[in-house]
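Just one protein chain is left out here, and the rest sit where they should.
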Amino acid sequence: MNLLIAAIAMIAVSGLPGALMNRRRSSGQFLAAMISTAGSICGLLAVGQWLAVGGQSDLRIAWSLVPGADFHVGLDGLSAAFLLPIFVIPALGSIYGLGYWRQSEHADNGRKLRLFYGLCAAGMAVLVVARNSVVFLFGWEVMALSAFVLVATEDDQPSVAEAGWVYLVATHAATLTLFGLFAALAALLGAFDLPADGGKLSPAAANAAFLLALVGFGFKAGIMPLHVWLPGAHANAPSHVSALMSGVLIKMGVYGLLRVFSFLPDPPLWWGGLLLALGVVSGVIGLAFAAAQRDFKRLLAYSSIENIGIISIATGLALLGRTTHRADWVVLGVGGAVWHVWNHALFKSLLFFCAGSVLHATETRDINQLGGLAKRTPLTAFCFLLGAVAVCGLPPLNGFVSEFLIYVGLFGTLGIPDGAGPSLPGAALAAPGLAFIGALAVACYATAFAGIFLGAPRSSRVEHAHEANWAMLVPMLLLVGCCVFVGLAPGVIAPALDPAIAAWTSAAPDGAALAAELKPLTEQVPLGWLSALGLALVALAAFGGAALAARLRPRFTSSSVTWGCGYLAPSARMQYTSTSFSEILTGLFRWALRPQIRRPRIDELFPHSASFETAVPDSVLESVVRPALRSLGQRILWFRVFQQGNVRVYLFYLFAALLLLLIWPY
Amino acid sequence: METAIHVLAVLGLPLLLRGVINKTKAAFAGRVGPPLLQPFYDVIRLVQKDSVISQTTGWVFRAGPVVSLATALLASLLLPFGRETAPVSFSGDVLLFVYLLALGRFFLAIASLDTGSAFEGMGVTRELTFSALAEPALFFGFLVMASLSRSLNLSEMLGESFGAQWQTGGASLVLVLVSWFIVLLAENSRIPFDDPNTHLELTMIHEVIVLDHSGPALAMILYGAAVKLLLFCAMIVQLLSPIDSGYVLVDAAVFVVETLVLAAIIGVIESTMARLRMPDVPRLLVTACVLSAFGIILLPR
Amino acid sequence: MALYLVILPALVGLAALLAPSDRWRPWLLPIGSGLHLSCLASLIRAGETVSHFDGWLVLDATAKVFLLAISVLHFLCMLYAPGYLALRRERPNRILCACMLASLAMMSLVVLSRHLGLMWVAVEATTLVTAPSLYFNHNARSLEATWKYLLICSVGIALALLGSFFLAYSALHAGLKPTLLFDDLMAAAPDLSRPWLHAAFVLLVVGYGAKMGLSPMHAWKPDAYGEAPGMVGAIMAGGVTSCVFFAILRVYQIAVRSGDGEFASRTMTFLGLLSMLTAAVFMVRQRDFKRMLAYSSVEHMGILAFGVGLGGAAIYGVLLHVINNALSKGVLFLSAGNIHRAYGSKLTEHVTGAMRGLPLSGSLFLVGFFAGCGSPPFSPFVSEFSIVAAAFRERHFVGAAIFLAALMAVFLGMGATVLGITLGKPSRSPQHDSFADGVQTGAPIVLLMGLVLLLGMYLPPFLSDLLNQAAQSLAANS
Partner (left out) sequence: MFTLTTLLEIVLLLNFFVLGASRLRTAINLVAVQGMLLGAAPLWMEHGARVVLLSLGTMAVKGVLIPRLLLYAMRDLTIGPEFRPAGGFIASLLLGAAGTGASLWFGGTLPLADSEHSSLIVPASLATIFAGFLMLITRVKTISQSLGYLVLENGVFVFSLLLIEAVPALVEIGVLLDLFVAVFVMGIIIQHINRELDPLEVQHLSSLKE
């Protein structure tokens, strides 16, 4: 525990020495990366030791701040599981930042960014180890506010300031909902403990707590339709910040959901059902939005919403398992959720790092201006490709493993294996939803990868592109290594999940019986087969590749231009763009995406040059939230008639208030 | 023994199926048509040929055919042919089966897009979108199968003890059958979704994707696509076939005959139907989804 | 000893009035205020309840909490004053300096006095001594603001005087010896004449509420705070309002003790929530950031009133919030004053990019905003969260929901303005480039912010003892 706290403290202050140094000097950023990495290694050691040895690990210090709430932190399986990405991604991000956000190039905001980068990570670590809700809220808000500063790093650009504002509103709405949740829990249960002893909650109170948690944490996690802040914030933040946010920060919402759900008593069926439904909607609509984006960072952001949807499906499965007392669903649900959290942290951070590398090389986020980058940035292209395969949940990489768990659980709701307990066939309907999500992801990422890296350059920006430097490549390659390792050797990773599953189950008021039935994850899913077949696939592809390479030696090949079907003057501008790739999908999901299309009217025989434009802004934000707030704001302005500067009217208010209060009781 | 038969089937049947389809179509058109083994000749010829490769392409272009073939072959090991257990069989292999095919699709798509051709972009977009729409239909079917067989194992879902399930869940199975047949046509780019023989690149789906591939790479793609056709045919045959003789060789022979008949049926459909307009394709695929979703509702409880 | 709390600042104030030089007179401000603070510190260290003049002036735990908040805020504002006044050489500062110290004396008197009549005299005196400092800028707008402040508060306080008399009469009516001594009234409370007491409570709450800035009597606030110099606004929003709130707290105690508690509690929660909602409504698209701060003050007064209405466990939060509100308002008003000075405007359309143009003040303004909105790890979180938790504990679910909704609405309204000012490209007009963040105008704000942060994470034992004592005494009394 001491090591863990030292680690968190190191990460928290990692940006401080640099912040006090001269803004022109770059030694501060090395220092920050070093402290952060050292802290993370300490943290990983501490968590690893706990996972290996186990034991009670608690620290409670009297804290007179809020009466009844001590400073109480501790480790359990769930905390340990969420600490792992917190100790991996921020450290890699700070190393990546050495190359991506050089102090010499960003003298005005580099120090601030590093200061809050460490604080944000430390806030997350604190909230994860918090054992009462006050400490939790501290960590939560430190994380949320630091993230705001990080998002608003380049606040002199209007779009960044706007994204920061939207983020801030969403996060504050979340925080206030959590205020309500935790204050109500503390009032009803008499203690701020986390996990609390939820047995005393009445069904109505439990339902209220469930909904409050869903809204509060859903905002942070980005469950549709609470995702409104997410695309803008992820797109406009520096890429290693986006990696941190998408990879780790939004998972804190997931952590909160899991943590609070764990101790709510007797989950009714509709809790799990609602989560399944929200998960499928987030996944499908999220990907439809992702596919329709021209901005590759927005695309990645929407894909984060999709992945949160997958995690939400898994969480719903776990809740259904508790409702119906099916220990295997709980194992697969919690295991799938947490594992997908890890996997998403790995591959989405990887993808954002790659995106940062592309942005660094070309200074544009518009896919329609890119193309052919694979020739100039081969390593980045390779990393992106592997990240894309992983994010689509394709074997043999890590994304497949967690989705596999969730699928097995969902199929299990049909009553498989036979005789294991009650079945719930309605829940299995989420499986085709998940499949649809997977297939859409393939469509989305194949075209995105192709749009950025393949074909011919669509603008001159690509001509001057350069490969990322090593400070950026090393974290990327490390993450690729992790993705491959987890994908090929899932059996090694799985035991680390069992404590999390046990912690989740036993926190429930009625959890003891269920916890006794839990089986290790490795016994429930044939992870050995997955690694065997994954290796077989790699071998087969390698063999095929070698064979083909032998037949494609220059002696046997000639090169030519791409076949243009007879057209003799093709240009790079004629290539399919990301907009054209997504045209069919955008059309199919027109009802949800509400694309804005500006097409010229052509009614002459020889039309002049014209332009055609489409954009897919976030429909929830632009068509619902913003107009609603705007019109509310407009209506509220009416109240200003009460404050028109006339002091006599003000005195009348005084008189009126007096009369009103005097006659009120009668 | 079973494994050997399985491997032989994977090696031999796919191209034969193509031959049968072409022969059937030729018969309907009143032509003699190419020989039954013409696809074999094509592949062998292609392997021997030199390649022409577009200058815009890179290693991704070369990786596509390899991965698509590798995934198809690996997937074929998971599916039972006849009444025997597949060579590789474990609980959940159905998921790996679907996702391996998806991986192949992914790589074929990016390989094709590596050329930077607008035509290929068009084809890839269509292929990926239509496959995405077909995916839920496939899964609804698997849900029905899993529910009937209480298993997540392809060999049990589609294999051994299958006859009894027609009695319990016949209504669902009919719906799944129809739905999967639609998926088969869509996933393998057959009429009414795609016309393999069209000459207008604008209307192609699969053919335009492989437009720039040549030589051994094209051979790999052709073979991989044929394996995929076999897999989908096999799924339907497994679903339909009532025969379980108990003898390995007999079962295998029955399976081969059944797949060839199915190929002939596909040929008949290709000869008698026109292809759909592109905008109508999603509608048919959604219909397939709805059909197999109904299959779940009709399941016995 | 407690008398020095009134006498020392008054004497130094007198010295300031007589001091001849505009140049060094401002340095008397931190001296007077510092004397007050050190005097208070020694009194708190001594730990006992001090009583003077037959219990007319009493320094008990509650008074210590309020005085601490006022004194610390005042001292740090006065540290800021010399730097600020050095920039305002064009204005004579004699009256301002004298008034600032006099207001400290009068605020101390309000908090110390246990005689409601004396308390009333002191409250009115704070109005009168702060009025000239509002008018420091000597322009048409500040004139108008001062006039409104003076008129509304004077009328309100006149009503409070009537209320005090009603209170005394309620004792007379019950056949007791008429008195305005708080302790006597508390002792006699259950026997007091209910109708008179009821009317007295309403009059006092409306009257002092006008001074405190509870809606709908708050209308003078945006005008006055908008036109006053930053440090005057800070002292008014953090200090004067606190001591008036103290007066209301006294009255509330009597009402509760007398058995009229339900009505009193409903009145306070109603006025509290109404104030918060009013503040939220008027913060929407607020172009003037100093007026926005005034509405924020209305909001926080609402929080205090709501907490008092809840009673019970909320009292601790309320007392803590008095301190937190004082400190965070100090941060906001002083940094807003700096921004106003630097940009020469307090309208959002002229002020953007303060974080870049004026890094220290801009950042402090932004952080102060977060603190004011109740985000951890800043201290207002602790108090606001305690109040929400108490609301749930009292089964006041609707109230808690409105409270949280109002906080969100306030955040939306205030955030749009604050972010508009702090983020973006700096838009500084060249003629005001003379102002830059300096030690004198920056350090006091940093200190205030440091205290807000510190109290958000760690409550010194002496303070938590004090708060618990005060909360207990208030709870025991009510």
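The first chain written gets the first letter, and so on, giving A, B and C; residue counts start at 1 in each chain.
By definition in this document, a contact is a pair of C-beta atoms (placed from the backbone, for glycine too) under 8 Å apart; a residue touches a chain by one contact, two chains touch by 3 or more.
Owing to the predicted nature of the structure, the values given are computational and were not obtained by experimental measurement.
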Of the chains that are displayed, which are in contact with the missing one across the whole complex? A, C
Omitted-chain contact residue, chosen from C:226, C:311 or C:353: C:226
Quick one: which of C:72, C:85, C:155 or C:463 touches the chain that's been left out? C:155
Option touching the unshown chain, where A:158, A:645 or A:665 are the choices: A:645
In the full complex, which bits of subunit C touch the chain not displayed? Write them out. 115, 117-118, 120-121, 124-125, 127-128, 131-132, 135, 138-141, 143-148, 150-151, 154-155, 158, 161-162, 165-166, 168-169, 171-173, 175, 177-180, 193, 195-196, 222-223, 226-227, 282
For subunit A, the residues touching the chain missing from this view: 640, 643-649, 651-652, 655
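In this section, only the chains that are shown with their structure count from here on.
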Just the number, please: Cα centre separation of subunit A and subunit B in whole Å. 35
Could you please state the distance in Å, as a whole number, between where the Cα atoms of subunit A are centred and where those of subunit C are centred? 42
Quick check on the complex: what are the subunit C residues that touch subunit A? 147-148, 151-152, 155-156, 159, 198-199, 202-203, 205-206, 209-210, 216-217, 219-220, 222-223, 263, 267, 281-282, 284-285, 313, 316, 353, 355-356, 370, 373-377, 381-382, 384-386, 388-393, 397, 400-401, 404, 407-408, 411-412, 415-416, 419, 423-425, 456-459, 461, 464
For subunit B, which residues count as touching subunit A in their complex? 47, 50-58, 60, 62-63, 65-67, 69-71, 73-74, 88, 90-93, 95-96, 98-100, 102-103, 105-106, 109-110, 113-122, 124-126, 128-129, 131-140, 142-143, 146-147, 150-152, 201, 211-212, 215-217, 220, 282, 289, 293, 296, 299, 301
Which of the residues in subunit A end up touching subunit C in this complex? 64-67, 108, 134, 137-138, 140-142, 144-145, 152, 155-156, 158, 161, 164-165, 168-169, 172-173, 175-177, 179-180, 182-184, 186-188, 629, 633, 636-637, 639-640, 642-643, 645, 647, 649-651, 653-654, 656-658, 661-662, 664-665
